[in-house]
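A single protein chain has been removed from this complex, and every other one stays in its place.
A and B label the chains in the order they appear, each numbered from 1.
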Amino acid sequence: MTEILADLNYWVTIFLMIGGLYIITAHGNMIKKLVGLGIFQTSVYLLFLSPGKVLGGTAPIIAPGFELYSNPLPHVLILTAIVVGVATIALGLALVVRIHEAYGTIEDDEVQEMEAD
Amino acid sequence: MMRDTVILRVVVKLLLPAILIFALYVQFHGDYGPGGGFQAGVAAAAAIILYGMVFGIDEAKKVVPRRIVNTMIPLGVLIFAGTGVASLLLGENYLDYSPLGSKPVKGQHLGILIVEAGVFITVASTMLAIFYVFGGRADEADEKGGEG
Partner (left out) sequence: MNTVLLLFMVVVVIGIIRAHNLFSVVILGGAYSFLLATVMVVLDAVDVAMTEAAVGAGMSTVLLLAVLHLTRTREAPLRHAPAIPLLVCLLTGSALVYATVDLPPFGLADNPQNQHVAPYYLDNAEKETKSPNVVTAVLASYRGFDTLGEVTVIFTAGIGVLILLSRRRRREMIVVDEGRSKHDA
């Protein structure tokens, strides 16, 4: 039982990943696509952080009285990735605003139809 | 935006200094506890964004003008990269902070502080600049009676 619970982190990560992938591929609304992209991105955060956790360890801030610390390296990588993630999503949203101004819609198939006309 | 809500305006005015102090605490306590330039930058930007959301973006632009924000975005990157150049000139590898202080340990510590300040400046100003342009568009759309 504890083994299944321990692997739950990975399984939820996978679920979030394919949930994000599904939103990106199946939905045509660009804002929803960007939210899906965000979910996919956060699943990668979990994918990096879960293996770095050491059971019985503590946060990697050195203090007397603690021996076991979690792996600090994934934290560093993901910390920067989060802020970069919001900056790139802002860029995507800026593109959506411009597309809405130019075409009057944010559904990708409607934009394609207008291009085809 | 929400210019008529008295309670919000008072609470925001009370919260604003607290959030800014917290951002500075996160920034300079980052070596000892959780925190650092990225978190502090977002927190500081969030304070101004909160102010802008309640009092209107034009008021926020009076507190932190666009010109300053636009200069701060590259300034942070330049501080970061310049620290690397400084350590090059002092005879070490790029971004090796050891020669910045009298002892390597002090140099490293100083280097971390400077670099985190650079990160803080770029992150805070980028977030603020993004908010200004999105919010500015929204105000423009309101004036022209755009769809809400």
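By definition in this document, a contact is a pair of C-beta atoms (placed from the backbone, for glycine too) under 8 Å apart; a residue touches a chain by one contact, two chains touch by 3 or more.
Given the structure is predicted, the values throughout are model-derived calculations rather than measurements.
Chemist: Pick out the residues on chain A that sit against the missing chain.
Modeler: Residue positions of chain A that touch the missing chain: 3, 5-12, 14-23, 25-29, 31-32, 34-36, 38-39, 42, 45-46, 49-55, 57-63, 68-91, 93-98, 100-107, 109-110, 114.
Chemist: Could you list which residues of chain B touch the chain missing from the display?
Modeler: Contacting residues on chain B, toward the hidden partner: 26, 30-39, 42-43, 45-46, 49, 53, 70, 73-74, 76-77, 80-81, 84, 94-95, 97, 104-106, 108-109, 111-112, 115-116, 118-119, 122-123, 125-127, 129-131, 133-138, 140-141, 144, 146-148.
Note that in this section only the chains that are shown with their structure count from here on.
Chemist: Please name which positions on chain A make contact with chain B in the complex.
Modeler: 59, 61, 79-80, 82-83, 86-87, 90, 93-94, 97
Chemist: So in the complex, the part of chain B that touches chain A is made up of which residues?
Modeler: 32-34, 36, 38, 41-42, 123, 126-127, 130, 133-134, 137
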